[in-house]
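All protein chains of the complex are present and in place, except for one that has been dropped.
Order of writing sets the chain letters: A, B and C. Residues in each chain are counted from 1.
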Amino acid sequence: MNKKSSDLHGNAPDNSPVALLLIDVINDFEFEGAEPIFQHALPAAKKIAALKNRTGKAGIPAIYVNDNFGKWRSDFRNLVAHCVNDDTRGRPIVELLKPGADDYFVLKPKQSGFYSTTLDLLLDHLGARTLIMTGFTGDICVLFTAIDAHLRDYSLLLPHDCVVSQDKKENERVLEYMKRVLEADIRWSSEIDLKRESVVRRQESQCSAVESLRSRRQHQALGVSPRSMR
Amino acid sequence: MNKKSSDLHGNAPDNSPVALLLIDVINDFEFEGAEPIFQHALPAAKKIAALKNRTGKAGIPAIYVNDNFGKWRSDFRNLVAHCVNDDTRGRPIVELLKPGADDYFVLKPKQSGFYSTTLDLLLDHLGARTLIMTGFTGDICVLFTAIDAHLRDYSLLLPHDCVVSQDKKENERVLEYMKRVLEADIRWSSEIDLKRESVVRRQESQCSAVESLRSRRQHQALGVSPRSMR
Amino acid sequence: MNKKSSDLHGNAPDNSPVALLLIDVINDFEFEGAEPIFQHALPAAKKIAALKNRTGKAGIPAIYVNDNFGKWRSDFRNLVAHCVNDDTRGRPIVELLKPGADDYFVLKPKQSGFYSTTLDLLLDHLGARTLIMTGFTGDICVLFTAIDAHLRDYSLLLPHDCVVSQDKKENERVLEYMKRVLEADIRWSSEIDLKRESVVRRQESQCSAVESLRSRRQHQALGVSPRSMR
Partner (left out) sequence: MNKKSSDLHGNAPDNSPVALLLIDVINDFEFEGAEPIFQHALPAAKKIAALKNRTGKAGIPAIYVNDNFGKWRSDFRNLVAHCVNDDTRGRPIVELLKPGADDYFVLKPKQSGFYSTTLDLLLDHLGARTLIMTGFTGDICVLFTAIDAHLRDYSLLLPHDCVVSQDKKENERVLEYMKRVLEADIRWSSEIDLKRESVVRRQESQCSAVESLRSRRQHQALGVSPRSMR
């Protein structure tokens, strides 16, 4: 079927070389063993909220990549309402990170944000090639999503203080792993220079893009890049 | 992240060998050239509504597979509200086919309901192997979705009076094509014996299922079925 | 694991905005009902061979997209050898279209060349955005592959005399369909101006590529293109 070709979405960024991913931040934290994660997750949520505020001003779109605990019957905004209105443990985090009207969301059925979802196509539509990844938990859903992003040739930037795992040491290890194997840029959220990021990435994705894209893909797609091969 | 393992969804069918697909029925029909399709679509919508009423009573889940004209920012239920509240041309159809609390929905970015969506996984979760396909338009989104369903070994049942294309003759041709190439069962919606369908399919998916599934897949997956190969 | 980063493949085109697909041309034609298709397929194979000769000279890579009747144990070149050495009905076609050392091949488990194969990634690696599609049969494997190509935003060019279906009238209809719905360019193989094609496509994929790619994807990915939406 057809749809109108006009875009009703005001001043929202529809085109950006960088995107911010918020992974599983909309959660009621009402499952067994949620308490210890929640303790780490709340301070990280504050950092993510501050970063999201900055990326929004820099014209970088935010994409919620979230478990669908409504099981394909409830909408994303219902999940948000449930977390807040039913006074769940996750409420303070969800209130900090409440999605705005311009934010995108993708519901994922499994741990990876790319598996059986439209995320790849949405990022393609936005023109995003660099992903700032934040959320919970670092050693499962964030790692699975990061690996799938790497397979698809995205560049990764993971703010250290915006990624949380159940175990702190495991969180360090997984960030170390993503740096070594996925060539992720790991740094504190305060150290991210969005203007530079955006400018650099935007330039990269300008005219020379075709060549660099091609040669990059040529190398990575067929696996001849020395680092990605081991 | 984790979620509660309880299922909150009452008496809704979570397991069924058959599923009803409603393709692109939530539409405002406010695009250029929509009027002639709308003329055919309204009577078909009445047939679909009657069929959905019957499948619901037979415990067959309904899945809305719909274009996301909100562009990954609006929820499915917002699309419904837009069609009804903004007094669009599509309103009478949407009112006939308003989704209920137990219905599932999958937003698709392109013509095929399977491309870059979670539909295959949802059907797997439901245990559905037979799809009753209805909606608009027969020669584009319904056909694309049917072909993708056939590639994934689903059996297809298309009620003649519940599928609409822009051109009537083209609609006949595409149904003929789906019968010949996709081995689809084409019949009037009134001729579908849901009790029989459900019983037959349920038996098929019982004990002998593994064998039949295997041998079916063995044949189809590697392409030795004489009919599917040409 | 790692691989050497050098490319050993001599003067073969590793980068081209256009690619030639040969669909299911390597076939022994030893199945029931193969005779009538073979009668149409042999003259088409001569046209495909002539076209392949021209595309080769123009630096356009050829990709065999073929059923794997060896069932993931035999190699592609074994399939070729079987067709020729076992004196099968398909032998004259296979001899006309014998793959060269620089040709690519993708084995497909089902009718569509994109389903569960690496074709999309290979085309991405080559930088190809326009596909010249040839082979058998037009109304099944060629159509399925063309639809999947359209979903992925490739431009299609189908030489009328290089596509064969079991039924001649059905072949006309399916070409008509691909023109109308998939926006395919349908013409005689002799009418394809490869120099122009190549030059035009190469320019298109130069500097303005990012913009045009983006705006094209923006429109098509989210389905706002008026023609693709019906």
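For the reader, a short list of remarks on this structure follows.
Assume a residue touches a chain if its C-beta (ideal position, glycine included) is under 8 Å from a C-beta of that chain, and two chains touch if they have at least 3 such contacts.
Note that this is a predicted model, so its numbers are computed, not measured.
For the options C:16, C:117 or C:134, the residue in contact with the chain missing from this view is C:117. Within the complete assembly, C:137 is the residue of C:137, C:155, C:171 or C:189 that touches the hidden chain.
Contact residues of subunit A toward the unshown chain are 31-33, 37, 67-69, 71-72, 109-112, 115, 137, 139-140, 144, 147, 151, 166, 173, 177, 181, 220-223, 226, 228-230.
What subunit C contributes to its contact with the hidden chain is residues 1-5, 7, 9, 12, 24, 27-28, 30-34, 67, 69, 71-73, 75-78, 101-110, 116-118, 120-122, 136-137, 141.
Here is the rule we use: only the chains that are shown with their structure count from here on.
Note: Cα superposition of subunit B onto subunit C, rotation of 180 degrees, nearest 5. Subunit C has its Cα centroid 30 Å from the Cα centroid of subunit B. Centroids built from CA atoms put subunit C at 36 Å from subunit A.
Each of the following residues of subunit C touches two or more other chains: 221-223, 226, 229-230.
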